[in-house]
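Note that one protein chain is taken out, while the other chains of the complex remain in position.
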Amino acid sequence: MRRALRWFMACWLMAVCVVAATSTAALAADLRPLVQALGTGGYAGTEKALAQLSEAGDPAAVPVIEALQAGDLYVRKADGAVVVARKAGADFALTDPLSGADLGPAASGAVDKVKVNNALRRAISASLGALTLMSPDAAVRRSAADAVFKSRDASALDTLNAALAKETDSGVRRAMEQARAAVILTAGASDPDTQAAVATLAGRGDRDALALLTMVAASGASDAAKSAAAAAVASVEQKLAFWAALQNLWYGLSLGSVLLLAAIGLAVTFGVMGVINMAHGEMVMIGAYTTFLVQELFRAHAPGLFDLSILVALPAAFLVAGGVGIAIERSVIRWLYGRPLETLLATWGLSLALQQAVRSIFGPSNREVGAPSWMSGAFELGGLTITYGRLWIVIFAFAVFATLLVALKRTWFGLSIRAVTQNRPMANAMGIRTARVDALTFGLGSGIAGLAGVALSQIDNVSPNLGQGYIIDSFMVVVFGGVGNLWGTLVGALTLGTLNKFLEPYAGAVLGKILVLIFIILFIQRRPRGLFALKGRAVEA
Amino acid sequence: MSAEDTLLYLDGVSVSFDGFRALNNLSLVMMPGEMRAIIGPNGAGKTTMMDVITGKTRPDHGTILFEGATDLTRLREASIANLGIGRKFQRPTVFEPHTVWDNLELALKAPRRPLKTLTYAIGRDDKARIEEILEITRLSPKRDRLAGSLSHGEKQWLEIGMLLAQEPKLLLVDEPVAGMTDAETEQTAELLCGIAGKHSVIVVEHDMSFVRALGVKVTVLAEGSVLAEGSLDAVSANSQVIDTYLGR
Partner (left out) sequence: MLTRFFLMGLDRKAGVVLTILALLAVLVPVMTLLVPADSPFHMSVFTVSLLGKYLCFALLALALDLVWGYVGILSLGHAAFFALGGYAMGMYLMRQIGPRGVYGNPVLPDFMVFLNWTELPWYWLGFDQFWFAALMVLAVPGALAFAFGWFAFRSRVTGVYLSIITQALTFALLLAFFRNDMGFGGNNGLTDFKEILGADIQAPGTRVGLFVATVVALALSYMIASGIIASKLGKVLVAVRDTEGRVRFLGYDTESYKLFAWTLSACMAGVAGALYVPQVGIINPSEFAPASSIEAVIWVAVGGRGTLAGAILGAVLVNFGKSYFTGALPELWLFALGGLFVAVTLFLPKGLLGLGAQLAAKLPGNRAGNKSVPGGKTADQKGM
């Protein structure tokens, strides 16, 4: 690990040399005499040069000191130059300690090792710690502190104390204090110190802190310290449970938004039009394959703009899925209005055919859909880990929901849809072209499913069966939420998503899902028309 | 008046739909063997009143007692029907895929449990009864026609026939003569008058000549409660009734 790091540093230095030779040369020039001094004057000389090196505070010295620590630092007898030497067969391969430049091979007799004793060893790790802990770069100091926290190396304590005295950045300061507490607790210390350390770690409150505190609570420390530790363990556990619950909530929200995306188009076709579209899942699948195709185009013609492919895929998927939807409505569904069960069968047939069509065109296996850079990675929020992909999907789901809501409320098209939903013959009589509204509504629902497909292509396998995995869940959401009510769909999706994720830790994923299904079945018995039911004669008819 | 010797007793019944009060503190009493005509403007709550009596709609408040003792607000539709309350709907609803004969056979008073209907074999008495009703409703020639193929008026007759076949104690008849000729209207009036006495009848109707022909006590409903009650002449003279319903 350390070797790799060193090589990395060396490579990095070399790269920097090539790019900005002058500045590096200048920097290296400052250090070079000190590095050279490491090889002269025996232990005392080395120690003095080491102290000067760490005072210089230049991180470029770190690999040199690490080489010294590892016993890889040699003096070339021919010219007295200090070099890094590594065994290569019977000979040594020499490199420059600062630039990492290759200096050719040397016989083992041609170099002398720079010797290190125990006092020097301590000085080495102190100066290594100091160089990083005192680095002018706050990020380096912080990662050094975190490294100490992990290693709990008692020898770092002095440096840590010194660094703490100088530290001004509060974040880094906290990290250092925690590292110090960890060291103290591991090594054992006076009672007040231990208790202070316990308090610091209780403040940190993560799993690492919990492990340390649990150790203290069980150790031979004083009773006061032990009970403080036990209290801290309890509070940390509580905190962790809180974060775990929050994390679960996030997972629930995330699953809920996926369900919402998948179900919202269905809420339009089923809820608003009363059409059972079993091919809804295939609209989602079409959206996902559209994303795949758009990305292929980008890969082929504009690889540099790949990050934008999703943004292009969104309207494309909406149009393609919406177009397929309108075609389905005009060719099949319009003959079946008022016969919901027949519609269900016909659209199921369509879904089989669409699946097979996609399978014939794209093959049965999964297709690779990439994530743009702004959708990959994760960040931490308190005790939460949130991936950007999921975050964007949550945001996207809510955006789609809000847009649809506004569109249905505020636009002429939305008004027509609602008029047709509430009283078809009357709307017809008032000059609304119901046939056209039907087609467009179905297109809208399918288009939204296409949008869902773009989002789902990021988290699920893009295969011909993609839609099948969502259709039952989507129906459950719509039925649970109450048909004909978009808010019901929202609440339904989030409730089912969260319920699922909270059951999972106790019951396991499969059993959790079964329990949710049973819950829905029982729920429908109590409220046959869902959570937010429409009332009135129109519904009963 | 005590509820005990009444057949139907409604007191303070209210129903609202999403805040709209379809029945507002409605009270009404029917004696055994009585016939009552109910009139009132559209949306007065006449059909809703029947819905509440037959269990189709649950009232928000109020008491509904049958034969002075049975609380109808707690029963399901089928149980209420089995107590002896029959209903003809405003929009004629018959079993369209069945023949006229089968419609009557289904309505005919007989055990209603599944296992009883599974083993039911029509007897001579039942046959005679159906024949009789076919005669009364003059549907004899159409006995083997599917109910779905009948005309609107014929469906009205069939539904009246089904009501007769049920032999209920109380008949709720919603607009029985809509879509009938004048002659048929007269016959229907005669028919209902013939039933009254043995059975109690509540008739809802907008056709004033029909109501006059019945010659019974009239209750005027408006906005979910009773506006006036009495003979047709008396309520016709009531100025409130003239304003809200009959017109000047």
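Residue numbering begins at 1 within each chain, and the chains themselves are lettered A and B in the order written.
The definition used in the following text is that a residue touches a chain if its C-beta (ideal position, glycine included) is under 8 Å from a C-beta of that chain, and two chains touch if they have at least 3 such contacts.
Everything numeric in this text was worked out from a predicted model, so none of it was measured.
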- For the chain that's not shown, point to the residue among B:63, B:82 or B:187 touching it. B:82
- Which residue from A:215, A:332, A:415 or A:531 sits in contact with the chain not drawn here? A:332
- Touch rule applied to subunit A and the missing chain gives residues 276, 332, 334-346, 348-357, 360, 424, 472, 475-476, 479, 510-511, 513-514, 517-518, 520-522, 524-526, 528-529
- Message: Suppose we count only contacts with the excluded chain; which residues of subunit B make the list?
- Response: 54, 56, 76-79, 81-82, 86-87, 89, 93-98, 102, 105-107, 112-114, 117-121, 145-146, 148-149, 162, 166
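Just so we're on the same page, only the chains that are shown with their structure count from here on.
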- Note on the structure: subunit A to subunit B, mean C-alpha position gap in Å, rounds to 68
